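Shown here: the complex without one of its protein chains, the others still in place.
Showing chain A:
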Amino acid sequence: AKSPILAVPEEPSNSLSKKRNPHVEVYCLSGHPTLPCNVLKFKSTTIMLDCGLDMTSTLNFLPLPLVQSNIVLYFCVFSVDVFFLQELKECSGHVFVDSVPEFCLPETELLDLSTVDVILISNYHCMMALPYITEYTGFTGTVYATEPTVQIGRLLMEELVNSIERVPKAQSASMWKNKEVQRVLPAPLKDAVEVSMWRKCYTMPEVNAALSKIQLVGYSQKIELFGAVQVTPLSSGYALGSSNWIIQSHYEKVSYVSGSSLLTTHPQPMDQASLKNSDVLILTGLTQIPTANPDGMVGEFCSNLAMTVRNGGNVLVPCYPSGVIYDLLECLYQYIDSAGLSNVPFYFISPVANSSLEFSQIFAEWLCHNKQTKVYLPEPPFPHAELIQTNKLKHYPSIHGDFSNDFKQPCVVFTGHPSLRFGDVVHFMELWGKSSLNTVIFTEPDFSYLDALAPYQPLAMKCVYCPIDTRLNFIQVSKLLKEVQPLHVVCPEQYTQPPPTQSHRTDLMVDCQPPPMSYRRAEVLTLPYKRRYEKIEIMPEVSNKNGEKDGGFLLIQPNSSYCFSSPFD
């Protein structure tokens, strides 16, 4: 006999099966739109979309100097109460917490994170909270990410842990977090939010344990989750291995767009076509500096760098060890000869500098077409290989060792961390901060440069802010949405209104019809979209009982019950 086409579905075999909910729900666990952490409940599955770590909290802490330095001498004890003697220090009118820096974790109380089935990672910047989720919440699921995302993410975590652990600080501060105490503190400590969620950095074993839970995926690879939904990563064009995700069932499609770029930089271009016909499009990770055109900023970066070096000064570029630095080095490769900077040494200092530069050259399949073509010549896809060969670019794991022997000024130093609170950058800020010949150029958009510089005041060195953020701007988003035409757009509330400092810029918000639905930290959003159809398998006996022969479909009623309907009815 012909096997039955439709049958009552079996419950998913995993332990987390639950009552079917026709709604799509989004739990927002992060308040930072470019470091998202959302949970999507869709078709009996609980999917965490990214787990970004908000590091702006570190700006409230004192820098961690590599060597005991003058910087501490500038501080006087904040004298509100004797209890704070050890915890808070004041400098140039700013009060800082004198302890190991802490990070603001995603919300953990909104839902039981042990129920999360899978975590989908979009790019290496959006996985920095992974150890906190996988190692502290009872998470037992699987994490999906592309290989470059995992490898470079590991480098970022390794650098972070290394930078903090190598300057052991006995002191920890928690008294100031008391609500009553915090209320009387001066800004910005007074206004710091979610301080109860601030945690110290994880350790390398925790990093390794978290990364061991990751399953590698390739672009367009279809991954079945419990037979209920299928997830697919797509190139997002933002960074090496960065992805957007399609989460779909037979009749529904949810697109998750996070950290995408339409600019021609080193990664594979963004796959827009696959986002078409989405029922829901969750939009995060847009540019943080919508008024700054990346091309203009690169020009600004080069101009200021050249001006400083020609005047005999040094340039400090606080940066992450991967990402925009590849593009900056490529620009400088083309620029230094024409600007007469051939003899100026470029130093890249990071515990993971070597790995980062080498990884970038071996992930050929994840690169843009031009760079892929180079690999077949064969040539290194990135020109920083030539800079290294010709000794124009030198990289070191830290300022100790070989670097001190090779160090020559004037020079350009790329080093982390962009917050200026830990890493080798702290040393250079102290070293060069007193001379107006030197310049610090901020290229990473994640931190307010004024806040980053606050503990170093008074500062004689020049400061230039040219944030390079290649992620989608609002004009590009508008075009993208017109192109892919999702039924519903969901985005952080920050994208639904002009930036607070530029309230007249109504062009700097997501503009679509119907208007986007917005969410904020610790909020649960139930999407208006309701599932209408469900593909099921039906057992022969049930089929016979209903007298059906060739199939039908199941209508989900508003009360969540199923109603089988035959095409012959």
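We adopt the following convention: contacts are C-beta pairs under 8 Å (C-beta built on N, C-alpha and C of every residue); 3 or more make two chains touch, one makes a residue touch a chain; residues count from 1.
The rule we apply is simple: contacts and distances are computed from a predicted model.
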Among "ATP synthase membrane subunit K, mitochondrial", "Origin recognition complex subunit 2", "BRCA1 associated ATM activator 1" or "BOS complex subunit TMEM147", go ahead and choose the protein name stored in UniProt for the chain not displayed. "BRCA1 associated ATM activator 1"
Of the residues listed, A:Phe61, A:Tyr219, A:Trp245 or A:Tyr335, which one is in contact with the missing chain? A:Tyr335
Touching the absent chain when the full complex is considered, from A:Val413, A:Cys466 or A:Ile538: A:Cys466
Which residue from A:Val181, A:Leu216 or A:Met307 sits in contact with the chain not drawn here? A:Met307
Among A:Lys276, A:Lys408 or A:Arg505, residue touching the chain not depicted: A:Arg505
Which residue, A:Gly138, A:Gly296, A:Gly401 or A:Pro540, contacts the hidden chain when the whole complex is considered? A:Gly296
Touch rule applied to chain A and the missing chain gives residues 291-293, 296-300, 302-304, 306-307, 310-311, 331, 334-335, 337-340, 466, 502-507
